[in-house]
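The complex appears here without one of its protein chains, the remainder shown in place.
Just so it is clear, A, B and C label the chains in written order, and each chain counts residues from 1 on its own.
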């Protein structure tokens, strides 16, 4: 059993970590922090956890105590991991950061999109982007993981096989993404009210969204070049789920696209290439650490469409974080992540 | 007061016609037909109409009786209007067909997509495609209107200003569309159950959907050439609403796109070009005969994004049908269509 | 045309007043106030109103300007109408208060439930409880109307025929009520987020809710005695609608209950007694100023069940407010309130 801490545990990725770790055979949650709810029992805030974490209470973030953990998850707004990471690493604690703090390798680019200076540029070099389907080996030995964002996970897994094989024009990629409202977090904001967000659908950030540079970086790595990406996220009236509809223009005859995808992900426990003609539903991954993909090429033309679905809180956040933990500590990759999605 | 009939009144476009016509100052509903529910009071099926249509009952479709109406709406599956239109036109009744029967000018193309021979090719020449923003004058004098489909309405109104001005590459248009479930009609099908469609989102028909040839025809007219269109519809967990996210590639510097759109629709009562930077929500048109548009050009690059929202049952069906009626009979265009959307 | 003002117009009852008044033939909205949004165009906050109120902006509440209106609606939290009512009445402006300020006749009881002293006890005597089905004549001549709460409207209309006729034991009434989330207002609170309130249902205030004394007062008037009422409200995952399930114990053989209800409400334009055996759906009144009722007596036993549905924002708030306005100014009772519910 290893001991883990969770910094910033009151949000949706925090409670989702607790849900997944409740069944993890090798992990014990030692501490969970929250400045605003310090002292409160986690089950008072999340009664679904009654019977699982009856003794666990939110505490003030204490680097000493966290430093006694084998690993610490950050489920915090950006900037927090910057401030604490160095101190924890010095104590030998490994870090799995679900925030955006270490996702972008270029500190200036980060500062531009997040509107504040990067707080720990000295750690960027050793930070590993925690997309296991790309960086599995580097993750195993890393001390500091930047867990990918939800949109970036869905978009990259869909585009990677095309870009790695040089099949599509990297200058004209389109990612039309639809997300459930938990993507906006647990903050009390009017647009996230049921009365506002239910029975409606809207785009947002059509002219620029913070996940854009992260996706560009990942796709650029795969393409071996800068990419041109149009990314439009949409808010949809559901709790969980991301559906990325990806459009690429084929530059030559691609051969059997289905087979290419199946081979790319043949050994991946958390990527499922659906049969030809499929239209994956977001509910087919609800609560599960899984990305399901389907490939379409209408009329045999020059446009390829990839449909990619994940649960934004699992494969798009907390589940992927646990997957990284499993790799870092040599556990079975699926430990704690083996439950099927809940449907209906 | 004119007298109108509704053929096939038990579906969602039928009840929506009744809702809108309940407040129309110049229209009286003379007959509403349904083979399956003949004899039933409309308010027994639709209690929201109690107090408005207490005497109206569904009746067998009787061409004699319908022929006494000034106008007849078809709110039927495809094929029905084919069978009845000729006989009604002979009796001097004007037809407003909400089905797909007369939307596509090419009878063979129609037959290909609908899997059966076209039933009234002799009427195609005089049928007018009832998109008032394009065909207003022809609609006024027409006897036979093909009301556009829901997706085609949202997509065409968004792309028209760009194509008419030749600003985008007509060979590489993308329409990523999201619809509420009423788009699938009132049929009892498992995938439309709340337990199946709620809390989920999926694409469908990614390799080809019946609205594709209709949209291509309309966009081709605007472009003066064949167009290449990738169209992916999605089913979303809400009752009403379509959100079309449209992507075009600019072929040259387009000037002030916002102004172009505003000028194109300056005199249109049912198209609203939102201020720059807007992201229209589908709920902003719920229950109203309105299309709201917003234009984005991320980073000043070569991709233009148009966001287009309608209520699929109103501007995408019954409201647009009433608009056509108003034009045909010389009523105020907004008669019966002047209520704001309901929000929240 | 009369001129009206709306104090506190950013909430849901405010925008609903605007939606209804947009089609009212005799009313012009002169001013709408909001301290927090002063200067903002109402259509910027509520784009569904674009085209209807393009010139109207939220303004600071100015008693001088409001005093020039024929009537002023208060769509405010409790306490605001207390502070302004006297000054407006002095200027000859009639007041229709949608808040709780004047609903309870006993100032001390009010203070007990609202946790602050009553701010205008001197006005209580002339305030009229604006339930037209009970107080129609007094409303016509009133200067100050307390519009009933949403739960109180649904519960009273269901119990009144039983209590007025002395058919049920007034000491053991049960009202199990289910409400959509707009009942909680537009405030940004975590429990009202879609991610929290969707796909779930809970009771709240089971040990006491502010609407309890208001309901007790109204039912007591009908019964001619104090009543014993157990009232449990529930939060349900929908935007609009209240479903009150009412249980009474018959004290003697009641005769034809259906007929009693039909007779009681025979001349009421906004109460609809459904046929025997009905189960009214909240959606059958969505957007409409209507209460639909059904009466059940399982097994011919001593328990009578009344099912009562309203739209909490219309018959439970803004629609009933307009109904009061119509009575006060001698307009047709249904002016602005004649649209059918929207369904589906």
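Observations on the structure shown:
As a working rule, a residue touches a chain if its C-beta (ideal position, glycine included) is under 8 Å from a C-beta of that chain, and two chains touch if they have at least 3 such contacts.
Keep in mind that what you see is a predicted model, and the values were worked out from it rather than measured.
Note that of C:70, C:196 or C:272, the residue touching the chain absent from this view is C:196. Here the missing chain is touched by one residue of A:101, A:281, A:302 or A:333, and it is A:281. The chain omitted from view is touched by exactly one of C:8, C:119, C:218 or C:241, namely C:241.
Within the complete assembly, residues 12, 15, 18-19, 22-23, 46-52, 182, 198-199, 239-240, 272, 274, 280-281, 283-288, 290, 292, 338-344 of chain A touch the chain that is not shown.
Mapped onto chain B, the interface with the missing chain covers residues 12, 180-182, 186, 188-190, 192-199, 237-239.
Across the interface with the omitted chain, chain C contributes residues 172, 174, 176, 178, 195-196, 198-204, 206-208, 228, 230, 232, 234, 236-241, 243, 245, 247, 249, 277, 279-283, 286, 294, 296-299, 301, 303, 305, 307, 309, 344.
Operating definition for what follows: only the chains that are shown with their structure count from here on.
Shared residue numbers account for over half of those found at the interface formed by chain A and chain C, and the copies are therefore classed as meeting with the same residues.
Chain centres defined as mean CA positions place B nearest to the mean of all protein CA atoms. As a whole-number value, the distance joining the C-alpha centres of chain B and chain C reads 36 Å.
In this assembly, the C-alpha centroid of chain A lies 45 Å from the C-alpha centroid of chain C.
The multi-chain contact residues of chain B, meaning those touching 2 or more other chains, are 198-199, 239-240, 280-281, 283, 286, 344.
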